[in-house]
Each structure stands twice: as C-alpha cells, then as structure tokens.
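As you look at this complex, bear in mind that one protein chain is not there, while each of the others sits in place.
Up next, subunit A:
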Amino acid sequence: MSAVRIINGRVLDPANGESGVVRDVVIDGGRIVDAKGFSGPTETIDARGGVVMAGAIDIHSHIAGGKSNITRLLMVEEQRANREPAGDFCGCGGGLSTMTAHATGCRYAEMGYTAVFEPAMVAANARHMHAEMKDIPFLDTGGYVVLGNDDFLLDLISSGAGQQAVNDYVAWQLAATKAMAVKIVNPGGINAFKFNQRKLDLDEANPHYEITPRTILTTLIKAVTELGLAHPIHLHGCNLGVPGNEDTTLATIAATEGLPLHMTHVQFHSYGTEGDKKFSSGAAKIAEAVNANPNISIDVGQVMFGQTVTASADLMSQHRNRGIASPKRWIGMDMEMDAACGIVPFVYKEKSFVNALQWAIGLELFLLVEDPWRIFLTTDHPNGAPFTTYPHLIRLLMDKDFRDEHFARLPKAVRKHSIVGELKREYTLEEIAIVTRAAPAKILGFKDRGHLGAGAVGDVVIYRDDPDREAMFTKADYVLKNGQVIVKDGEIVSVAYGQTHQVAPNYDTGIETKLDRWFDEAMGFKAKTFKIADDEIRDGQGAVTHATTRSA
C-alpha cells in the first residue's frame, strides 16, 4: 500500500491541540508520520473544504455475542425489512437495532468510526463474542468482561479471601477471556435474582453471599486500579430504569471516594420521582456531581424515538420490564454462574411522557456536563437507539434551533419537566471530536488512536464541512483504515479488518489451583477449556495486548 497525503483539509485534533489548522496529514505503512519530514511518493487526497479527524471510537455499543443474536432472533420482522443490498461488498445480512456483523462494520465505517467496543462480554460467552467480532469488518474491537455477579468472585469476597486474591482472579479473567476492561452490570443484582431477589440497592445485601453492591463495586474498583488498567471500572449501576434511581447514582459516585469510575448509560440512571407521574429528570443533580468529581466519567445512552430492542445482562431489570415489551415477546437467560441476559423489544414513543422525558434527560446530561473529556456519545446501542442515529444526535447537540424544534414536538407535560429548552449550549466541532475520538481513546488508554499526531494509527476521516451536521456525520467523504481508503463519498470501496484489543496484567498463578477446582466442581468442565488461546482470536492473529502497570 502506498503512502497517502491528505492536503488542504482543516485538521481537528484536540488531543494535540489542533483546532482547525490547515496542514497535510501523511500516512505511511499504516501509521501517521510527520507530514513535513516525509518526502516519499504518495497518493494525494484533496480535502479542500473538509474537516480531517481521527477515526471515531465508540466505547459502548452492543455489537456482538449471544445477546445480540437473541435480538436478531426476536426481531425477525426488522431483519426482513432491512436487508443489506446486493453489491461488491455485500455481506447478505441486515437489521438496524439488530444489525448483523458485516453490516455493523459497514454502517459504522461510513460514519467515520474505526473502533467499537462491546461493553458486556459475559465470560462464559466470550468465545462466541470473539468469533462474531472477527466477522465485523473495518473496526478495531474488544470486549469488557462482565464481573461482579460471578459466583466465584462473590464467594472470594464474602469468604474474606482478600483484595490480592480478587486482583489475581480479575487478571486471570481478563487473560482467559481476552478482555479490554472490566464491566460491572447491576453489581450483585443479577446474582441475587437467581436467588429470587427482585431489587437490590447499593447497600442491600445479596441474599446468599451477604455482601452489598457497594462492597462489590469498591473491591473491583480497587482491583482494576491496583492492576493498572487504563480503563476504569465500566459500571452499569444498580436500579436501572427505576424512578428515583438518581439517589443510587449519586451515592455510587460518592462511594468511589475519588477513585476512577466510568458510569455507563447514565440517562437510564438519572430519574427522580417528582411531579404527578412520579417520574422526573435527575440530570441536573447528576451532572452537578459529575462536574464536581473529576474521577467520574459517563456515557449517556441517549434515547431516540422509534422501534429498538433492549439487550442487557441485567435480567433482574429486564424481567421487571417484560410487561412493556413491544412486540410482545422477550427472552431471559441465566448464564453459567457468571451473569445473565434479558432481551426486551421496545418502542420509544415521542408522545409517551416517560419516553419523551428520557430523551430530554439524555440531552440535559450532554449539555450540563461541562468537561467534554469525561462524557461520551452513546445510545447504548441498541438499548436507547441504534448507533445509526449518532449523526442526528450530533446535530441535536450542535444546533440549538434544531434541538428546540424537536423539543417543541414533545408533550407539554414533558416540556414543563425539562430544562432542555433553556439550555443554550451548542457543542463545537472540536467538542464533537473530543467526545467521539480523543476522549474515548484517552479513557481506554490508547496512545496511538483518537488523534492525528505522528505514530498514531492511520485511521483518518474526512468530512465535508456541511452546516447540516447530521448530513455531515452520516456519510464521511473519506475514511482510511490503517492508511487504506475504505470509504469514499460515503460508500464502502474496499474491505479491511481491524484488530482485537485486550489487557493482560500479571497475576499470582496460585489462583489457578482454586480456579481449576472451581471449574471441576462447580462448572463441570475444565478451566483450561474455558480459557481462550491466542490462536483463537482472528485466525491466530491474536489480540493486541496493552500494557498495564502491574505487568511491568
């Protein structure tokens, strides 16, 4: 592949402090090189009138694994209605909220995304998830292993095995499942539901292990801190979707005592109980707490109106939600002493008080959280909406008139209960580049992604500078993956595959004796069968392992 020189574009690279400077960007051997110092032959792309950014990174999108397959199974009408068109790069799949692997890669790439992370990899299902991620073209990927409801861990904590044993176990799981980070879903709650408990607050004890979500959370926060993972605990907190959960969310922030924590789809955790309907926005309080606690980052999980399907490891919550399934079908599954899943199709309606307020709460969070480096643009695909709605969401953030127009369509009661109309903030292009590129790279610990400095990977996007920001971000003019042009004028023009990312901190192998016994006795098969080998990832290409402090 020859080197590429992108000329005349306005470079927007917040990680390197470049805000619209016109300069060349040169990619050679798949990496960005110093444009002035490079004198070899290049292909030239003229980006006049365009904005040049690094490839976008989605830190939270459910793109693969058993629960994604259940969504496809349940939403067969959507699959039928959305077929990938025939063509040179057709994968013969389809779907929207339930998009198949090939289509997922294509649709993300067309918007300028080049890395997407699956945030709920249940350990028992990790092998499936990796197999599926291999079939997603264009994107670098990785998974966050779901811990905090696994019986082995809860037993370790409740039996007083100590922080060191927990750290060793977490490191073992990261290596065994080839994971990039640790996710907690409803700490202890999914497990408690298996013992028939229906709700679990931050300080309520699990009926069997007699430990609280707070203990599980703080123990795991400590574990990833001590193991030196770049990405903090990625938390789906307690009481998702429950009116009044703003208190839980505030208490969770306080529980961190200053240690790093990423709180995901916070829109679903920012509900108060004010008003006639006992459902109100807690966004202002949550944003205030986020602003005051620099150790906290959030992604929003914005809701958009229309049909989607909610897919979560949180079966406790999803069982509670089963009555609102639309169409009327849902699947739940307890999984392998690890976690669970619950899949509930759902339609967010503009005329529904609750759904419209959810939409407004998401926007309030975006507009009230001040530091763009600590908030990330997500819809919790597909839970709030399909990821294909990102360009619309970007316009809502960047264009107050457009936002007000949409806000005005909501029921009057909703407008009375939301301050969206009063918020004047409009995201700048630079802020969009931060929330979709620079900040995601930073919070995942990537030194060579999310920016356009020398040494970064050659994932580069050119957007035409269209005042209609939705149109601008729907189809990129050019997308380069490791220096290869994969999208031109918004269409896929060649196929490339990304890599899988993981961390693998060292651990005391003494934990393996315990795990061998656990697998033999409790799981009924061998720990060595459970562990994923390097040669299972992308046909033996293996995962890219990122340094952690403990692994020296």
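Criterion: a residue touches a chain if its C-beta (ideal position, glycine included) is under 8 Å from a C-beta of that chain, and two chains touch if they have at least 3 such contacts; residues count from 1.
Criterion: contacts and distances are computed from a predicted model.
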Fill in: "Small RNA 2'-O-methyltransferase", "Formate-dependent nitrite reductase, membrane component NrfD", "Simple sugar transport system permease protein" or "Formylmethanofuran dehydrogenase subunit B" - which is the UniProt name of the missing chain
"Formylmethanofuran dehydrogenase subunit B"
Item to complete: Can you work out which residue in A:49, A:87 or A:162 touches the chain that's missing from view?
Response: A:87
Item to complete: Would you indicate which residue among A:336, A:350, A:426 or A:512 is in contact with the undisplayed chain?
Response: A:336
Item to complete: Spell out, residue by residue, where the missing chain touches subunit A.
Response: 64, 66, 68-69, 72-74, 76, 79-80, 83-87, 90-95, 98, 100-102, 122, 124-125, 127-128, 131-132, 135, 151, 193-196, 208, 319, 325, 328-337, 343, 522-526, 528-529, 532-533, 535-536
